Each structure stands twice: as C-alpha cells, then as structure tokens.
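Just dropping this structure here.
Below is a slice of the complex: some chains, not all, each in place.
Note that the chains take the letters A and B in the order they are written out, and that residue 1 is the start of every chain.
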Amino acid sequence: MIRYDNHPSGRHFLQIPGPTSVPDRVLRAIDRPTIDHRGPEFAQLGLSILGRIGSIFQTREPVVIYAASGTGAWEAALVNTLSPGDRVLMAETGHFALLWKRLAERLGLQPEFLPGDWRHGADVNAIHARLADDRQHAIKAVCVVHNETSTGVVSDIGGVRRAIDAARHPALLLVDTISSLGSIDYRHDEWGVDVTVAGSQKGLMLPPGLSFNAVSEKARAASKHATLPRAYWAWDEIIAANRNGYWPWTPATNLLYGLDAALDQLLDEGLPNVLGRHARHGNATRAAVRAWGLEILCADPDAYSNSLTAVLMPDGFDADAFRRVVLERFDMSLGTGLSKLAGRVFRIGHLGDFNDLTLMGTLAGVEMGLRLAGVPHRAGGVDAAMAVLSGAGEASATAKTQRSVELA
Amino acid sequence: MIRYDNHPSGRHFLQIPGPTSVPDRVLRAIDRPTIDHRGPEFAQLGLSILGRIGSIFQTREPVVIYAASGTGAWEAALVNTLSPGDRVLMAETGHFALLWKRLAERLGLQPEFLPGDWRHGADVNAIHARLADDRQHAIKAVCVVHNETSTGVVSDIGGVRRAIDAARHPALLLVDTISSLGSIDYRHDEWGVDVTVAGSQKGLMLPPGLSFNAVSEKARAASKHATLPRAYWAWDEIIAANRNGYWPWTPATNLLYGLDAALDQLLDEGLPNVLGRHARHGNATRAAVRAWGLEILCADPDAYSNSLTAVLMPDGFDADAFRRVVLERFDMSLGTGLSKLAGRVFRIGHLGDFNDLTLMGTLAGVEMGLRLAGVPHRAGGVDAAMAVLSGAGEASATAKTQRSVELA
C-alpha cells in the first residue's frame, strides 16, 4: 500500500508557493480519455487554448506551450534567442534567479549576476547603469524573475523596461513569471517583455508538466540568428503547427484539457478579480505576520508579493522544525527556506485556487504551529487577518490592491 | 451553462450537518465503471462491505443496506417490525424526531410523542415512567434520535435501554443515528438496540443515496409477525441475498464502491481516533461560541453533540440573513434553523472528513460573518478554538473526549 494515497482525515493544506491546489473541475477535465492529437477534435481543443492563453499574459503575441516543467521553459527562452558565449545580465533576486543563472552557465552562456540581498527586487538603477556602460552591446539579454518564489519579493518589470530604454540598449528582456502569472498583475506587451517564462502549477492552477514562453516579435527575430542548438524547444515549428491547433510533437493532451478548464475558470472570474483576490490575501497574510511580531523577509513594502509571504524565524529557531510540526500536527505543507535561507525562513503560499476561509485555516495553522513549536511570537495574527478580510481593514485592502496593480 | 458547476475560487465550505464533504478517494471510487451486480466481482465487493460495516455500528448483527435516503431507512425500521395501528413511544428531541413521528403516522402507526424542549436529550425518566405504566404492553417500540441533527443534542441511548429494562417492558428500541454514526460513540450491541437507522451522507462521508438498518435478533423475530406491508424494505430477502454478497434488487453499485473506500478510510484511521477527532472539534467549536458570547442551543453539557453545534441568535437577529452573508461572502454553507427554530439558530457542522484547519476556516467564517452581518458578539472565538486545538485547552479536550465517549 502506497502511503502517498493515504491521507489523514480532511483535505491536505498545500500552502507551498506551488504546486498549488488544483480545482476539482480542472482535475476532472484531466481525467478524460486521451484523443488523437492529429484529429479534428484536438484542433478544437488546441485553438480554444491558444486563442485565450494570451489574455493571461496580457499579450497578443504567440504563447508557446511546452510539455515540460518551468525549468524547461527557462532553457527554451535562452536557447531560442542566444548564441554560445553570449553575455546576459541577470538580477540576483534569490534562489530561483540563482538556478536560472546556473542553467545559463550550463548552456554555455556568460551570465553577469547583478548582486542583490534577497530582500529587495531587482535593482533597476543598477541595470540601467550596467547597460549604459555597455557601449559595445555585449550584453544580449537582461533576465529578471518577476516574483522571486524563494523570497516573496516582486521586481518592477516596467521599471526594468524603462531602464533598458533609457540606456538605449538593444538587449532582450526575459522575465520569469512562474509564480506570478495569474496571481500578480503582469503585462507582457505593455512592458515590452521579449520572452515571458511561465509554468502551469501556480496561478494557472494545474498540476506541473506544462510550461510557457510568450514571445515578442523582437524575440522571434532574434531566434533566427541565435545559434545555441535547439530542437524540442524550437519556437518556429511549434508556432507554425499551432496555427491549426496542433503541435509538432505529441503534446500533453490531458494537461491541455486541464488548461482549457483552468482558462474557463480564470476568465469566468475575470483576471482583475483574480488579481484583486490575491492582493486581498497578500494583505491579510502580512497583517497576520506583523501581528505575530515576526519579520517579513521582503524589506520593501512596494515589492510585497501577493502569491507568497516569506517569514523570517526569530534567531535560534529552525524554520524546518517548525514546518515539521505544522505538517505532522495540522497536515499543512509550508514552503522551506532555500539555499542561504535554509532554516531561516518559511514561506506561506497564498495563490491559485484559494479563498478567504482556506487562508484563515492556513494562518490558524501557522499560529498554532508557532505556539506548539515554542517559537516566540504574539497571538493575534489570525484576528488581524480577519480584520483585513471582514472589516476595517477592507478599505485599505482595496486600496492596496489598486496600488499593487499600479506597482506592476 | 448550469450554475451549480460554477463555483467561485477555492473550495466551498460545506459546513451543514450533512451531507458532509466527500473525500477525494471516495469520490474517485464512485467514479468507476459499473459492473454486473450478479457477477463474481460484485460478490467480492459486497462481501468486503458487509464484512466490515458492522464494526462502525459496533455490532455483530446484520446491517441491511438500502439504495435510499435516510428517510427510507426510518420507514424500513418501522414497517419491518410493526403492524398497523401499533402504538410507538417517540421522544420529541427536535425537528427530525418530529418528521419521524409524522412518517409513523403516515404508515398507520399510533405514535405517542414524549414532549421535549429541543434543548435536552430524550427524557430517560419519562420513558421509564411511561413504560412502567404500560402494563398491557400496548407500546410496541420506543423510537429515539441519538443525535438530533436539528439541535445538536445527544440522547443517552444506553440510559434508554436501562429504562426499558427497568420497566421490564418488551418494546423494541429503534434508534436514529443518521448524524452520529461514525462521529459520536454508538454501540448497537452493547446498548441492546433493536434497529439502528443510519445514512451515508454524514459520518460515513459518502454522498446521500444509501441508508442502513442494523437489526438485532429480536427485531428479526418481530419482523416475522409484523404485518405492515413491505416489499422493497423487507429485511428477509436482503439478508438472505447478502450471504453471498448480493442484493435481491439492483443495488446502487457505484455508491457501494464509495462505501467500500469510506470503510477503508475509517478503519485506517481507527474508529476510536475518528470519535476522538470529532470530540476535539466539538470542544473547539463550543469554546468559540462561548467566546463570542453566544448561546449554544443544547442546554445540557452532558448532551453536547460532537457532529454539530446549533447556536442561538441574539434576539432580533435573523439566522438566515446571517447565513446568507456567510454564503455570499465566504462561500460557506451553514445549517438553517428548522421548524420552530427557523431564523433563531444556525448550525455548524463539524463532522465527517474534516480536520483542524478546515474547522478553523469554518469558525473564522462564522466570526467574520457575525461582524459583517452586524450581529452582536465578542471577538475571540477563533482564538478560543485555537487554544483548544493547540494548547492549554488540550488537556481538557482530551478529558472531554473521554467523557463524551463515556456518556454514550
């Protein structure tokens, strides 16, 4: 008997910042018989998805969908646009920025890592300065993680765009939105992003296994001259086949069923409402953390993430010991601290198919876990979050939503 | 497009006292192809269920399973054991006791209704007095609702048994456990119950559509002479067919798949653990209600229900208006007040496939709803429940579990 199928009573609280809880209607869509990926029914499925997916990226450009994890889409963004030895400017926002940099190195690129303290977004002024300094245009691309999943800090992508433009630099802008797409306002076209990298298992509310590149005309032009070897990831054949609703290789049909259903759900709710809901939940969570007297890892209030909140443990207390108490006692998974944050932070995911009462269960689990694990804190976090969701806090929550949308 | 499939974001909180949330593994079991109800595979399914279902009733006697709602099992209990015009003593514990009495009347029986105030359990002394007074043994059966779903009050079935015995009265004891089976300690054999009536959609964590009669030897003997007409409900043919794992009519195969999976889950957790969990959650809920300064409908602390808590609204406030706020704002269904309690109480279901954090989400939804609906209350209910589930309250919670098990 395999234990992973053997949950205790009630539903598991999957409050890591992704994969997120998959809605029942998406799971049921995935549980349909696979069809011929070259038949007329498939074309209808493909066109239904391809005609709507852009609205989530706020783009009219093609969105390439891979059967792959998000890591694959990171790779795709690079190999389609760059050539061996190319220099790329990458902003050190946290663990995932670091992983993307290592991946670039493995591919034979030369990343330059703009240092960061993992508590602020990408430094727009430093990007501007570095590009202005690059008279030869040796830098071929700027890579930024929009919402750094390891820290809960949002970078100002519109600002990065303005920095590149101000430096009159031709570098491509490549952005990872793996944990922000469908959760935090993101505008591929308006912000002039060249490649947006995304994954299925966060705001899109799907299981992992699909990933995405939204690609600007400039990126497609660059891909004609880029010489890094590529085949599976090559945009050209996919975009060509997509015109009729197909893929050049056998696509992940059942996950595409799920994506079609997830698009129904997101568009039924309406993207502004989806983003507003995440803003509300981000606000409520931060109110709880402040009430506990704990420190939010993100040091810049303008850069707070609405998909997750990373919380610093008091000195001398191990975040993973605390997470273990919460998992064993309350059947809730929280995110761990990654690389240099290991043991020092825990992360609360509040994104995807989520609502007020599930958030309250989540925060109650954290508050009770802090108590049971003997972590110094004040009570009252849950109360503070309830105030945000139900009362006096409401006005400011709404205001905050507005603001965070503006920020982006 | 049908709206009932069109939930907003996140999971609905189904906190009525039944139907309860069905675990995923039970839903998935139900979603299997139907098989030949006369074939060898079906026999294995039937025997797997029939060999284990008794343990939930704490009985070695046959448990008859109907394709029907709980109302059907009420009818079955009466038509199998009684004859037209028979006098039955029924205890008025609340709305469901009233419905059962009306059903008895429709069937041509003569129920005598022992009055109750809907805030206490069945009056054991009154039952004893009435039976002692019935020298002719005109009363053929005593009918009691173990856990009155409309009020959240538990009756002392062991005490009723002792009252009947003390009166040396031959009446059968028929007990409704629709909202207590698998949630509150219940002992068919030890308490000498003759017919136990149950349904699938509460502690058994199934959708509605199956119901049950656990039947003592004395009840089966009575059924030989009972003359109320019966066919679908007749125990004899079912018990005979069950010996080989079959039913005389086409059983509800897919719900039986679910029952088999639900038994797996209940027996994996262990019945004492299941009951202890419900006791914990009953305790925590009552702590919250007290902290809010609201009144629990059940006036006898020894009779508190661990499956649901009915809460009295302050004078002048409408429970259904409050429930509507909670439904619209927080996507949570609470139980309404029934018949004479309409508008005066709301009921919080805390039974079935449930856990600590879902309870906390539930109580947070009530607390925020009270605030938003302008119902006078004190804050702090959620905090009080957290104290029970995580801390100081723990010891007494455990003590209470013991006690409530003893009570039964």
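Just so it is clear, a residue touches a chain if its C-beta (ideal position, glycine included) is under 8 Å from a C-beta of that chain, and two chains touch if they have at least 3 such contacts.
This is a predicted model, so every value here is computed, not measured.
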Given 2 visible subunits, total identical subunits the whole complex contains: 4
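The rule we apply is simple: only the chains that are shown with their structure count from here on.
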Chain centre separation in whole Å, for chain B relative to chain A (CA means): 45
Residue numbers on chain B that touch chain A, as the complex places them: 5-11, 13, 21, 23-25, 31, 265, 268-269, 274, 277, 329-332, 353-362, 364-365, 367-369, 371-372, 379-380, 382-383, 386, 389-391
